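All protein chains but one are shown at their positions in the complex.
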Amino acid sequence: MESVDLIYKTIYILVIFGITLLIATYSTYAERKVAAFIQDRIGPNRAGPFGLLQPLADAGKMFFKEEFIPAKSNKALFILGPGVAMLIACMSSAVIPFGDMLIIGGREVYLQAIEVNIGLLYVFGVVSLGVYGVMIGGWASNNKFSLLGAIRAASQNISYELAMGLSIIAILMMTGSLSLREIAAQQAGFNWNIWYQPLGFIIFLVCAFAETNRTPFDLPECEAELVGGYHTEYSSMKLGLFLFAEYINIFVASAVMATLYFGAYNFPFMHELGALISDDPVIANNVITILGVVVMFAKIFFFIFFFMWVRWTLPRFRFDQLMKLGWQILIPLAILNIILTGGGILLKDHFFN
Amino acid sequence: MEPLTNRSKKLAKKEMTFAEKAYLPAIAQGLGITLKHFFKKKSTIQYPEETRQRSDVWRGLHVLKRDEEGRERCTACGLCAVACPAEAITMVAGERKVGEEHLYREEKYAVTYEVNMLRCIFCGMCEEACPKAAIFLQDDKIAPARYERDEFIYGKDRLVEPLKTTETK
Partner (left out) sequence: MTDSLFFFLASLTLLCALMVVISKNPVHSVLFLILTFFTISGHYILLNAQFLAAVNIIVYAGAIMVLFLFVIMFLNQSQERVRTATISKFAGVTAGGLLFIVLVAALRDASVQTYDPETFDSQIGMVENLGKVLFGDYLLPFELASVLFLVAMVGAVMLGKKEEGEKHF
């Protein structure tokens, strides 16, 4: 790799990392605002204009809280837990294509941190690791409620990972590629996967809720039954890291959903628009790419909003209902979806070729 | 049994329809309701800057009145304390000394007079009971939130109406 490329990659990775953290920070603010609006309130509005400094105030508060480590806990693992959760949450945004390529000085610059031919599996693998932070933290607290929360998190994540993987397989069958850039590129214009995979999308959506431990599947931190769930014993910024990791996970899940089903950076009539703007292919391409990034983030923000919207609408499931939904409904549906997709592909090959 | 009214809803345990079992229509409906509220007018009142409109007969913080000449009206008869259902009022009576006539209207006066605002239920019975028209509940003041419990015990320093030197109301 040339050194220019290396420098560019470094800058890009840092920018993506910063954006991820920024979005996660402001998700906490957005969550409170959305909750307030849905409940006919106006939410935080004292810290700065419209309460925009609220996340900073929250973080400041978190840092000044007492750092508490339970006496009989496993100290090393207790500290490791939130760190692992945060680390793994930050890892997954690396392969997401936030935009197509820019042409700067004749050089093609892809707006994606790392392009691997197994991008989707990478995301999937990182997501499946996400539960370790919760498990380690919950177990090391030496508290029964934390342990129960951790165990719930583990069983829930494993159960929903299956359905999620199966729903992704249908996408793979259609696109024939594991690379997220490839999948995004195939959905050019308005040819989004959601038109072909509505059932798969619903399954994926439900699983994404379960994987990120969001209501209605936030059983691991169910305060009505488990005090605080896996983070009962946590205080100060260690608690903050757990909560922060959840918001990063939401961001990543939204980005993956937008990429897989809603055409990533593609928007309708993008090529026509490009032709309209300028005759120079370089300028047209760059304008379209930048617009595409905006569109991508708009999609991501919509999904983040959707996560919050659902959180303040639906009550929590019971744990046996959750398991039943995962194993007895979503997995058979996902398998059905695979069969339908396969049939569809065969029919298409048969009749339209 | 015959129902008393015809308002009660008849409930029958029916087999759920497919739409109900699929759960998604109900979720969409719920999302619609929350979205409607999202754009509704907010009912928040920004408290310190704006206050909620109160009724004219609102019973708020107590005041111990003075008469036209600026003398305290209370004679420490204790009727208010007896009338108080929450036992929020305590007082110590004292005898007026010579030369204090401009301070207290009656010969006997309240040396201390305390209302515990944490106990008080703002019923206004003290106001009813007072023969000297000395204690009233104001309609424009409330006991503000504080950090310590003792700060809710209001003594004479905070209860007695300030001397009207300039105002003419």
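So that you can tell them apart, the chains are marked A and B in the order they are listed, and the count of residues begins at 1 in each.
Definition applied: contacts are C-beta pairs under 8 Å (C-beta built on N, C-alpha and C of every residue); 3 or more make two chains touch, one makes a residue touch a chain.
Because the structure is predicted, anything quoted here is derived from the model rather than measured.
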{"item": "Listed residues A:Ile158, A:Ala298 or A:Ile339, member touching the removed chain", "value": "A:Ile158"}
{"item": "Which residue of A:Ile16, A:Val34, A:Val131 or A:Leu260 touches the chain not shown here", "value": "A:Val131"}
{"item": "Residue of A:Thr10, A:Asn117, A:Asn191 or A:Ser278 touching the missing chain in the full complex", "value": "A:Asn117"}
{"item": "Those residues of chain A which, in the complete complex, touch the missing chain", "value": "74, 77, 116-118, 121-122, 124-125, 128-129, 131-132, 135-136, 139, 147, 150-151, 154-155, 157-158, 161, 178"}
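Assume only the chains that are shown with their structure count from here on.
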{"item": "Where chain A and chain B are represented by their mean Cα positions, the distance between them in whole Å", "value": "49"}
{"item": "Residue numbers on chain B that touch chain A, as the complex places them", "value": "24, 27, 30-31, 33-35, 37-38, 40-44"}
{"item": "Contacting residues of chain A [partner chain B, same complex]", "value": "34, 37-42, 202, 309-310, 312-314"}
